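Here the complex is missing a single protein chain, while all its other protein chains stay put.
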């Protein structure tokens, strides 16, 4: 722990925990601290973080605050949605996908400022420590990584508060007591876990949800929207072209208002344990449905099925923190290749928790009404071809059947 | 076509189309026809089929009617749900999974009755012809298969009706006109496709739905149910032990009443074209959610992820008609192996189209609250282990990072 | 069969069979025939094919002869070798990989010459008909395909010879009798199958082999060669830069002389039956070993393992004739992405059937001698990290172990 560190770039939220880390880094490592605070769409003001950093003695030139929402959605969220990625069949990876971007920004600042270390506020039991640190190491292999939660002895709430008081760190009133659960949020989702949520047999209390109203509270009238896609990415809602982050923000509003995107999940962490999380991904839930909708008419079966088979692996890589890995990039190359004509419009019905595709059209549609019709006269399809198709597909099964009969005789 | 056939076992619904086929087989092949009518839970009386067969000249001993609902759910639906099978990410394979059972029954009757041929009423453009015939050939490699829709010239509605009239086949009044779409149904689902549904840009009209009320019409109060599982199969609802078919029937009622299980899908057929289907799988939709729920606490990550990776292939095999194939059986062996401790209870909330898992418990739960808690003192987990875990997972990425830096220099 | 065809582009070898096809097309379809003869490195003169075509009445402007060896190796063989493709674990896909190129050339000529049909000489039981025709259809969806072996009645050797005589097609003396087996050859390999080779219990007679001497006849001294790679493709042998086709030709000579590349295989055809083939791929066998060798030091584990998992699917696609398919192209995109730094030199020892990698080096090597050494003091590796790595990898297994113990108690 007594590693020699001169300058450290800390992922700083401005909250109590990372403020304590800030001080702890200064006092333990006797090093210069640079703070990086990102607007990922978590829904918090950033300027208070600047003020607080200054208050804690950080020099203005060492305070970095950046709005990365467009980069986040364009370069991380959208590529992931091209893959229809779901971890363990259900989770839209909202926390996982933000970590690599934060890691990348910290490393960029470290290079610019000549820092030799980076630090984050993730605990020693979660996935986020892995995601941050794999990102750091992949981008800057010789960087020193400081993970205070794995190093320090402030491992109870009491000790943490004592340390804060001892170092004149302001403590918001509502932080004095124990939070009933912990939260992570960005433009894609918010997650809640721990404490009152720890028993997977118990329903999550309604007050846990922050980003969606409940389906019960949602309007009794459905909302229909049309999402336009270009090469696999959403580009417009109801005819209005929107930037990636603006579009996702708009989808979040629509999803929230219609009670869409809640998930109560017990998942398997990379570090080896099961945990329970409550996720709210209103816009992402709509986006996934719509993307599958536009793919359904523009993607060939071979491409679609290959994507489906690769998806669990791809999602696992992102969940485990391997965004900056050759295998994720290889899969991305395959996925992106498939999206060249995933262009068109999808109509989605939003109603009390449901996001249902009810129409899709595309200039590149592979759906051929003439082919599919029951009536005779369709072009390019001779019913008798099916006989040969079945016969040859059956040939190996018939050979097996003959063997089975011979054996049983 | 002038194949020599003595006795043919026909999958007979009692409807107009298969009645025409019955007559056509008699007149074209000059052969004895045996009818097989199965109760798969399609929701139709079977005795009228017997009457109609008799009317068309089938000898009583050649009429086979069987209630196969329990066998269907126990040996086909449940094994498939152990896999969490979804075709193209969304379709619960309701039609696909029924075909192998019908094929198997026809072959059994053919053997018993000394028949040398089997026949079905599936068209020449769909998947069902493949599913029936691959089943026939796998189980009885030398059987003769007659697929009237690929052979005859009754390829328009007009000609079909003319044939029916010419052969004194009774035509229900509502069959005179064109049906606005075609339907398949069994205990797992009903599907609707064709005609008014052919344009994937247009929303499906409400009258298409037959097995579910709309979410809008569903009650304003949520219904909570508890489903018990034993070794991966559902065995009880709200504490009441139920046989497989009874249980699925009950889930269907619950799903129907809550507007659950509708799907509007453009899918890729095995025969090479895209088609659009409206599926209603009320009970199955609840069952999938619940099964994933019980797996989430009883299945290890390694098993769960392997299952997720194998699933698309497994679903594709069933969709394409390869139920009776060694590769489906191999995958089933792997899947079934994983289910030994998938036992416990899941609470599902049913509300206006949503089937949401809100609680799960099991005597075999792998969820360990002590492990996951944020506080210190947890057993079996040392935060510092995470450092080594990350370091070694990062090692190859750091090596790559060093190379990248060397190259860019 | 009585399809209306005006001009057909025939894949013409100049041999007896395709000459008969040529005449049969003229007489059956009463259409203009354009011949396409490619030099794929099969080791035959092409000018006799021109003479023979002229003799059979083809106008000079309708005779196309092209040396496609460089294109073949550069755009088909090398991309496939980037994947280390082996069908069923052993077969280097020598025949499969040539068919798409021939199909593409035929379609190009058809477009240029305004032809409305294409034809080939592949039989109705093999894979090649599928490979040719999937290529035709993918590139020119409305083309008419004529497959004489599936259409005509010249299905015995006797009838074929009678037809040839009746149409003044010259018959080489050695073609009068039955060939003891049939052969396909190109720059990558030659294959032999049928007749004397049909019983898989019997060893292939030595006279079947045409492109390799036997290991027994090969020199008693090993030959060492160094192959240089650039971005996954071989570019030089023993320091001499060579074009793709020249390089493969050179490897073929080296392989032949050392008895390398023979394979006696029972394989599964796409059309549903098993067949037995004798393959000789001297240069390809060396190339695969060398490519794996250079990848072993330049490819990261994540990339390497993903490639290994995707390979069987990729090889199957090529074997089955799906070269021009989105899924093959997606996989190729992933594979090609991985090859950016697969650059360096591999030393291979050639000796009596063995091609053994004995050394590899690269400016982009990821092998780090300092890391791997047993002694202390190695950079970047702390033995204690392994403890944490193992502990967290074991965590889920321990949880399972605890459950197992609880159950057995």
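The first chain written gets the first letter, and so on, giving A, B and C; residue counts start at 1 in each chain.
Operating definition for what follows: a residue touches a chain if its C-beta (ideal position, glycine included) is under 8 Å from a C-beta of that chain, and two chains touch if they have at least 3 such contacts.
All of these numbers come straight from a predicted model, not from anything done at the bench.
K.L.:
Give me the visible chains that the unshown chain touches, in label order.
P.N.:
A, B, C
K.L.:
Where the complex has a chain not shown, which of C:113, C:183 or C:222 is the residue touching it?
P.N.:
Of the candidates C:113, C:183 or C:222, C:222 is in touch with the missing chain.
K.L.:
Check the options C:20, C:40, C:139 or C:342 and report the residue that touches the missing chain.
P.N.:
Among C:20, C:40, C:139 or C:342, only C:139 touches the chain that is not shown.
K.L.:
For the chain left off this view, which of A:111, A:384 or A:405 is in contact with it?
P.N.:
Once the missing chain is taken into account, the touching residue is A:384.
K.L.:
By the contact definition given up top, give the residues of subunit C that touch the hidden chain.
P.N.:
Counting over the whole complex, subunit C touches the hidden chain at residues 84, 88-90, 123-125, 129-130, 133-134, 137-142, 147, 149-150, 155-156, 182, 194-195, 198-204, 215-216, 220, 222, 262, 264-268, 271-276, 292, 296-297, 300-301, 304-305, 308-309, 311-313, 316, 322, 324-326, 347, 349, 351-354, 356-361, 365-369, 371-376, 378, 381, 383-384, 386-387, 389-390, 393-394, 397-402, 405.
K.L.:
If you put the missing chain back, which residues of subunit A would it touch?
P.N.:
The list for subunit A reads 300-302, 341, 364, 366, 368, 371, 380-382, 384-389, 391-393, 395-396, 398-400, 403, 407.
K.L.:
With the missing chain put back, which residues of subunit B would touch it? List them for me.
P.N.:
268, 271-273, 299-300, 302-303, 305-307, 313, 322, 325-327, 329-331, 333-338, 392-396, 399
Throughout what follows, only the chains that are shown with their structure count from here on.
K.L.:
Averaged over CA atoms, how far is the centre of subunit B from the centre of subunit C? Could you give it in whole Å?
P.N.:
40
K.L.:
Show the residues in subunit C shared as contacts by 2 or more other chains, in ascending order.
P.N.:
Touching at least two other chains: 300, 302, 380, 392-393, 395-396, 399.
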